[in-house]
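Of the protein chains in this complex, all but one are displayed in their positions.
Should a chain be cited, it is by its letter among A and B, assigned in written order, with residues numbered from 1 in that chain.
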Amino acid sequence: MKVESFCSFFQNQESSKVTRRNTRSSSSVTVENPEPNESHQPTVDDLTFGEESITLDALLSDFPGRRSQILDLIRLIGPLDCPSFPIMVYGDASTGKTSVVLQVFRHLNRPFVYSSCRTCYSPRLLFESVLNQLLLHSKCSSNGYSSAKRCDKPSDFVNLLRQALSNVMETLDSKSGTSRSSKPDGKPVGKMVYLILDHVDLIKEWEKGTMILQFLFSLYSVLKMPQLGIILISGLPPDVYYSNMGYTDPIPVYFPVYSQEELHQIFLRNQANRDLYSAFLDSVLKPFCRVTRRVDELSTTISSLFRKYCEPLDDLGLSPSEDLKRRLYNQLKPLIAPCLNEIFRVSSRPNDGDNRGERRQKASCSSENREEVEKLDFHMSTSAKYLLIAAFLASRNPATLDASMFDSTGGMDNRKRKRKASEKSMEKKEIAEQEAVMKGPGSFPLERLLAIFQCIASVGDSSFGEEEEGKEEEEEEEEATGYDRENNNLMSDVLLQVSSLCDANFITKSGSCPLEGSVRYRSMVSEDLALKVARSLRFPLSKYLYRR
Amino acid sequence: MAPSGTVADPPPSSATDSFNSGASEENDIRPFFVLHKASSGSLQGKSTGTVRSKRTIESPTPKIAKKSEVESAEEEDGQFLSNRRLKIFETVWSKIEKTIENVLRDSNSKIFNGIYDWIRESFESIRSYGALSLSEAVRSYPVLTQASSKQLFTALVLTRNLEMVDDLLTFEELNLHLKSQGCHVAKLSSMDFSAKNGVGGCLRGLLRQFVMPTLDVADVTTLASWYRENENHKNPVVIIVDDTERCCGSVLSDLILILSEWAVKVPIFLIMGVSTAHDAPRKILSVNALQRLCASRFTLSSPAERMDAVLEAVFLKPCSGFTVSHKVALFMRSYFLCQDGTLTSFVRTLKIACLQHFSSEPLSIMLEHFCQDRSNQLTGEGNGLLTESTMKHAFDLPSVTRNKITRSTCELLPQFLLDLQRMPNPWSIVVLCIYEAGKFDKLRLLDIFCETLDPEARYLKYFSPSAIVNCQSQVSGRSVIRQVLRKLRDLSPSQWRSLLKRWENLSAEFSEINDKVMELHPLKRSVEAAGQRQGLPNSPKKHASRSHTKLEKELSAMADKVAAVIEFMLREYMKPVESVPFHEILCFKNVDKLQSALLGDPRGRIQSDLLEAHNILHCICCSQRGTTLLPSMHDTSILYTLAQEHADVINLHDWYQSFKTILVSRSSKTKQNSKTCSKSKKRKDRCEEPEAPAEALIQARFCRAVMELQIAGLIRLPSKRRPDFVQRVAFGS
């Protein structure tokens, strides 16, 4: 009747578009035919963990201190083929959330889909990776590394997900008909698919992230498909998301940070010489646990420390006696404190070009215990050095003092004067200091930088003459000519130097000042670096630095 | 710009200084060079030849300027010669350039191999986790092994220089090196790590270089599946980020976190070029990203070291024969130290010096034979090109006249050239010897080079006994050589041994020095004997036992002897090139030309040129101007000259008023101006016919002039706070 006629007309006018669409998304067509090259066509089996499943005891022994969490997870996921509410696994970083969940699925040997919001840094990537896994689609050169379906809107995702799930369900039904027994072979067990989303907390930083979060949390109720179990892994507790929670706020499973004993067991796993290692841990672990209890942060330092610990030993097989332990500990002790204070270890290669590797190693520990005598270990031209110091002064000193600082009489006396003035009122000084701390290094316009630069360059020229191995006391006239030459050398292409300092993050362009439109700069140099530079120039920096 | 100026040079007039003045007039970089190049070209021609002719007349060598019939004859073969010199310059420079490239490559190769070995062994260690099946390698969830499997192997390549310029090339070579070894290499720059594009941008950049140019969406899974395809997984994947400091830290951190999740499936090696301190990454990256890095450090040779290597190869080892004078060396050194310590700028300086030498020195053709190997066809062909004029020129060289060499000894010229050419000449040997001695307290060859080039050889005065004494007493020696001498006193026997050996090698083919060195041997043996007796040879400073004191004596004796040898070397063989006759042929001396060509100080130029504009546009109308401002001058220069009276903020209204008064004041003396100005600029005679130019016109000209000043970067336009004031950007003038 009329409906059909109307719609047939409608189809006709659309058929052209349809064909065009097919040509456009030809990639999704090529998915079906099997690739010629060795990339095998994934099957439903690939939805399981792959390797043969492990027993519950092995699982529990693999994760010391995670017994209750593992058991909770298994029970929440529930027995075979029975639906469950969304689950949210949360806890601090490196508390074994991801591994436990994955290993639990390895134990249960059920089909699942895993997507990490770290790897998939945008909604589209997230959706497409889920769909690719469900549709058993693998990217390869023959399909131009494209996804099975192009999908970036939640609405499309829901529709596509429904289709994909129903397909998977059919195949699973047919398979489960054949292999009912849950023998630990790679075959998937059960008629349910679980969706594991990792690093959910990252979504908050995405644009329109709250929207996506809300969608994911209510996906279960939107989809209305009990065959899909949803497990969210988050670094943040659920209360952070309360604004985004939809109809079903997921059931929380909490992974606390490992305690010291648990850490002890964890590090003790698969060690060759257990009691030696445990002796080592007894001595080392306690101080480190006060700083951090993250496995990944601890493991690097601890392994390197253990190497040092073992150095005196000739055979690592022996079980240490008490005094041996004591001796080992005693010559380990000096090493612990620096390791506590270091967060970034740079190992220097044996065939590395520089011979002073050891001192740098120490220096790399922290800015505190860096020895002051260390020289500047990279090359800067003199004018760049002066600019650096000028910027440092410009962002440390208040602009009102420049005149008095850099007049011909030199900074010393008027600094004293300033100090008296500021000592007049104590609490005002307090406040000023506090807000100075809040402001951080002050910002300055380019003109001020250049003015200060000219002043200190002219001041420093005498000292510059000092450090240059010239013959100025032998022949003045020669040095005089060379001298003013250097002077305008210093002056000539300063802007170039400024830009290169900006590139090196020594000076940052800090947004333009609201009053006049000029861009303002800000020095990011730490004080000891500035002092180092000043020392290399023999420049009396402290004399010009205004201390409150 | 300087080369282009010099290439367009006229044939050299016989009077050298007049030539120099002419050349310097065109070589120095002025901001209006491009505009005036044509005019300056015609400036050799007859149109404005007045200037030049005046110069040549007042040139201080009248006898040559007199004989003008010779000049006409010389024009064409001078033309021929200049072209010839250009060719020779190319050969010479290409030789120098090749030498420098080789030096740099050698200096880097060691580090490169180190990096490659590191990649190899860590790659093996990753594969030792066990080979992954395809399905494992491309699936979305991480491989569950211990926490170390999330570590991302990273090499921090310390280019110990604030400037990136030298190292761009270095990283490019590293890229090629690794590619040649079979790694998959991608090179990302800070452009890819912009906060705007986020982590997607740099991933896209990666995939563009690895997988394929066109991908609608970039993610790591693509990389993983690419890596598993045809044999790709046999080789590691290397990512080079050459300027880490400039990257947006958050994006780089994100990339690191993502890659570290796939570290086992796609073994990726990050090579980060760190130009400043070694802990720069700690300042940029987030702590989590830092935690994922398993970093190891590689240090490139510092620019100063490279510089020494280049100096040694170019000036001290037989290379091209071209060399520079003392002052030029000082200038180049200070430029390197003060300006920007990049080797590239140093090489550029060298090139400019070389070019200017060839453009200004007629006899520089002879350098050709220095480039070629030691076959002496110099005499034969040398006579060929020793025309009358060149001979005359040669014997008017100041060095020649200083040494009282007359035309009678004309046939000696080839002889002189020969021992100029003689390489390795004793001078370079001596310099290298001192360098060896100086290495013990890390003296730079650059400094030694500069000091020893000094023609008046002031360093010799250290050898007066008084100086020897006070150089022990004095703590801060300025002179490099004095430092060397002082350092000699506390060398250990082992150091002595190595020093003497190196000296022998250096002076091998120069017998006189070699003998002197050989004489030191018995002393060395006795010192070593003393060292053995005392047991621990490397500590000459202890005064514990008699053997110590004996060793002390031995060492001091040794030191004195060596000092004597050094003195001998310096006195006898230290002939700086500038003291040799005919050295002008090889040696470039003109510092000022070099400086003006190198750092033209454009801002200062613009300002000075604005202040006396009529020197550039040689219009007659303004030529008779003293200090007075004439309305016929260019508006911009008028305005700028007016601006001089103000402080660094200029009230627009006052400025405009004074500008207007100047323009209008002209209406009184329009009469005599009219005929003079009529030929100069059409703008002028357009504003001719009204008595005083219309108010609107003046305003328009004022506005345009202010705009031009602002474009030239001399003033800043009014801000919202003070709408009627412009600010002078006051520096550099």
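FYI, contacts are C-beta pairs under 8 Å (C-beta built on N, C-alpha and C of every residue); 3 or more make two chains touch, one makes a residue touch a chain.
Keep this in mind: contacts and distances are computed from a predicted model.
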Inset, instruction - Name the absent chain as its UniProt record does, using one of the following: "Large ribosomal subunit protein uL15m", "Dynactin subunit 5", "Origin of replication complex subunit 4" or "NAD-dependent epimerase/dehydratase domain-containing protein". - result: "Origin of replication complex subunit 4"
Legend entry - Chains in view that touch the one left out, judged over the entire complex: A, B
Inset, instruction - Taking the full complex into account, find the residue in A:Ser141, A:Asn167 or A:Thr292 that is in contact with the omitted chain. - result: A:Thr292
Legend entry - Residue of A:Leu340, A:Leu376 or A:Ala432 touching the missing chain in the full complex: A:Leu340
Legend entry - Option touching the unshown chain, where A:Lys153, A:Lys333 or A:Arg538 are the choices: A:Lys153
Inset, instruction - Please pick, from B:Asn235, B:Ser286 or B:Ser658, the residue that touches the omitted chain in the full complex. - result: B:Ser286
Inset, instruction - Using the touch definition up top, pick the residue from A:Val89, A:Leu131 or A:Met524 that touches the left-out chain. - result: A:Met524
Inset, instruction - Consider the whole complex, including the chain that is not shown, and state which of A:Ser122, A:Ser283, A:Ser383 or A:Ser510 touches that chain. - result: A:Ser510
Inset, instruction - For chain A, enumerate the residues touching the unshown chain of the complex. - result: 1-3, 6-7, 10-11, 14, 17-18, 20-21, 71-72, 75-76, 78-79, 82-85, 90-93, 153-156, 158-159, 211, 214-215, 218, 221-222, 226, 235-240, 246-248, 251-252, 254, 256-257, 259-260, 289-293, 340-344, 365-369, 434, 437-441, 508-511, 522, 524
Legend entry - Contact set of chain B toward the excluded chain (per top definition): 282, 286-288
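Operating definition for what follows: only the chains that are shown with their structure count from here on.
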Legend entry - Interchain centroid distance [CA atoms averaged], chain A/chain B, Å: 40
Inset, instruction - Show which residues of chain A lie in contact with chain B when the two form their complex. - result: 37-40, 42, 46, 50, 93-94, 98-99, 102-103, 113-116, 118-122, 124-125, 128-129, 133, 138-141, 144-147, 150, 196, 198, 295-297, 299-300, 303, 343-349, 351-354, 357, 360, 363-364, 377-384, 447, 450-451, 454, 468-475, 482, 485-486, 488-493, 496-497, 500-501, 503-506, 515-518, 529
Legend entry - chain B residues touching chain A - in the complex, by the definition given at the top: 110-111, 113-114, 117-118, 134-136, 138-142, 144, 146-148, 150-151, 156, 158, 160-164, 198-200, 211-212, 215-217, 219-222, 225-226, 228-230, 243, 245-246, 254, 257-258, 261-262, 275-284, 287-288, 290-291, 293-304, 327, 330-331, 334-341, 447, 451, 454, 458, 478-480, 483, 595, 599, 601, 716, 719-721, 729-732
